[in-house]
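Apart from one protein chain that is not included, each protein chain of the complex appears where it belongs.
For clarity, chains are labelled A and B in written order, and residue numbers in each chain start from 1.
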Amino acid sequence: MTEWLFLIPGFPLLGALINALFGERLGPRWCGRLAATMPLLSSLVVLAIWLGPGAEPALLDRLWTWMAVGDFRVDLTLRVDDVTLVMISIASFVGFLIHLFSQQYLRGDYGERRYYFYLNLFVAGMLILTMANNLLLLYLGWETVGLCSYALISHWYREPENAWAGRKAFVVTRIGDTTLLLGIFLLFAQYHTLSISTLLPLVTAQPAPALLLAASILILIGAYAKSAQFPFHIWLPDSMAGPSTVSALIHAATMVTAGVYLCIRLLGLFAAVPGMLEAIAVLGAWTAFFAASCGLAQVDVKRVLAYSTISQLGYMFMGVGIGAPSLGLFHLLVHACFKALLFMASGAIILIYADDHDIRHMGGLKYRQPFLRWTFLAGVFALAAVPLISAAFYSKDAIINASFLVAGGGVPYALGLSGAVLTAGYAFRLYFLVFEGKPSELEGPYQMGWGMKIPLALLAAASIGIGWLQFPPGWPGPHLWVHWLAPELGLPPRPIGLEGGLLTLVGALATFLGIALGYWAARRERAGRGLSRWRFLASGWWIDGTILRLFPAPFYALGRLLRGGVENLGVQGLAQGGLRDGLRLSAYALARGENGLASRYAVSMIAGLLLLLLLIWSWPL
Amino acid sequence: MIEIALAAAALLFFVGLALILLRRSLVFWLLGAELLFNAALLVALAGGARWHAISGQVLALFIMALSGAALAPSLALLLRVRRELGTLNVDGLRLLREREKQDD
């Protein structure tokens, strides 16, 4: 089995290559079909792993040596363990569903071939990222998905704003990538290896506190920038400029979860630094709360979902921070299902409303689009974590409840719980505004084909049912997930007995409170007095604007200063001009000496001769 | 023995030098140059005698031939200069001088 691992990222990569070289001859339709086949093939290989040997012990496939100089060595080695298996299942299968959905969704678009090229490349990059056994290979995948994110956000490049949004996303994440690279440098300088499986035992065996602190902060910044965590979240709402399918795949299901995945992978590193995990938990809970509050005031259907993604990622980080990485991973899986669903459905909604994103213009969609309504509702249930019948109830609430148990978990618990109220609030506000109420006259006819319905139906089923893999402790029903991952990630703290029951009850109450909040907010929005008029929330606490005003300007100013002051004046003016003028002056002086008076030539000749004689005479040979 | 020869050579050399430095006439320059040649010739001869080497005398003969050969065209040129410019003052020979205006 192991020698076939390379096929998992290999298929989409091949698809991208064929598309790039021969796509023009294939035509957009066949490009799309080819592109959709590739992640399907990958997911079949992944399925073979599930059915066949499983990933215990971890599967390793060493392809070739990428770089080896002295004691530095990076092999292209793919590694699949249980955590990776979850990630590659999401990336390949959800990736396939989104490819399938795109067939109809993007038909007739002006960049279909380009779209499928980047989509395939993205899936390949994501698979490499997750399967990498080496930090540098991980970085390769990390940057590849960053590139694809850029290209796909700017997909409709003819609008300058879209191109700008893509650049913003790439630049903000690149800041994190660079700190990640610096963290890699630090780790290598200390431990002389970048292979994750050898690095982590070394970190525990020979801790170097100051260095580990620096390295883990740098790597964490990288993870935060990729996963759009506060204050690096500013790129994600703008990234909604891309097609909704792209948002579904990249900015909800897979790429943005790479940061969480990295933290789970390097848990040993973060655990070796005292206080680090606690900080991750608090920051995650804070982001969850903050972004949920922003989501409540958005009027663009996709921006609601974007803030919701930021918030949900916050819960995942919180799960990692409180020592429940398996729950964080569980929520990652659940979130991938329901958020991909919501984004794809919102893409359909936007098409129905003729590219209008404003939810205040929508309403009553349930009458003409019942299928869309029920699937969307399944996603909203999952997002709001409606008790029992939604997957997030078993994952997100489990994280919040677990945080109550750990020492110093009070702040995360409070933030997480209030975030949960807000989450249910914005989720249902969105639902009520779009699907309930009077039908809007802006609504156009749109018929979803099977290619769109199947992915939505599958994901809706998963959004409801996938949580039943892991019931709360003490409940009847399967408890598969946590125990299956326990050998790799350990057991999370789990509330039991009366305490557990109470916590679950509080969580459920929070959801119902949130639904009421959502209903209220939707009514006020209809009446034109909604939360969206509150600029503070609608602009995301003014953070985006502040950062954009503060940070880029000094760099451009420095560039101009260096150009005007140093380059033009100093290098071109003084140094080069000085050299030129100096040579010209000395040439002039010498030319003056050449006055044609032979007697003076004779004198200088003899003087020169004497000087040479003197030199030779005094030379210490 | 060699000291005397060297002193004589030095004397010849400085006389030649003085002629070139102090006089402006081309005739005296030629004379001075010949004296310089002769000083070198004397050194070569003295050295050959001192170390019993034939090369000193060979060099002396060579210099004599060379200076003789050089003298003939020099004198011809001198006559030509006299006829063209009407003077033998070396400072009058500045026809090839670069003009001031051509400075960049």
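Keep this in mind: contacts are C-beta pairs under 8 Å (C-beta built on N, C-alpha and C of every residue); 3 or more make two chains touch, one makes a residue touch a chain.
The definition used in the following text is that contacts and distances are computed from a predicted model.
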Per UniProt record, name of the chain withheld from view ["Nitrogen fixation protein NifU", "ATP synthase subunit b", "NADH-quinone oxidoreductase subunit M" or "Monosaccharide ABC transporter ATP-binding protein, CUT2 family"]: "NADH-quinone oxidoreductase subunit M"
Visible chains in contact with the missing one: A
Residue of A:Leu47, A:Leu480 or A:Leu562 touching the missing chain in the full complex: A:Leu562
Contact partner of the left-out chain, one of A:Phe11, A:Phe93, A:Phe122 or A:Tyr139: A:Tyr139
Sole contact to the chain not displayed, among A:Leu442, A:Ala575 or A:Leu612: A:Ala575
From A:Phe185, A:Tyr367, A:Trp450 or A:Trp475, residue that would touch the chain that is not displayed: A:Phe185
Those residues of chain A which, in the complete complex, touch the missing chain: 20, 64-72, 114, 136, 139-140, 143-144, 147, 150-151, 154, 157-160, 163-164, 167, 170-171, 174-175, 177-178, 181-182, 184-186, 188-189, 555-556, 558-560, 562-563, 566-567, 570-572, 575-576, 579-580, 583
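The criterion applied here is as follows: only the chains that are shown with their structure count from here on.
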Centroid spacing, where centroids are CA-atom means, of chain A and chain B in whole angstrom: 89
Residues of chain A defined as touching chain B within the complex: 584, 588, 591, 594-599, 602-603, 606
Interface residues, chain B side, partner chain A - complex: 17, 20-21, 24, 29, 90-91, 93-98, 103-104
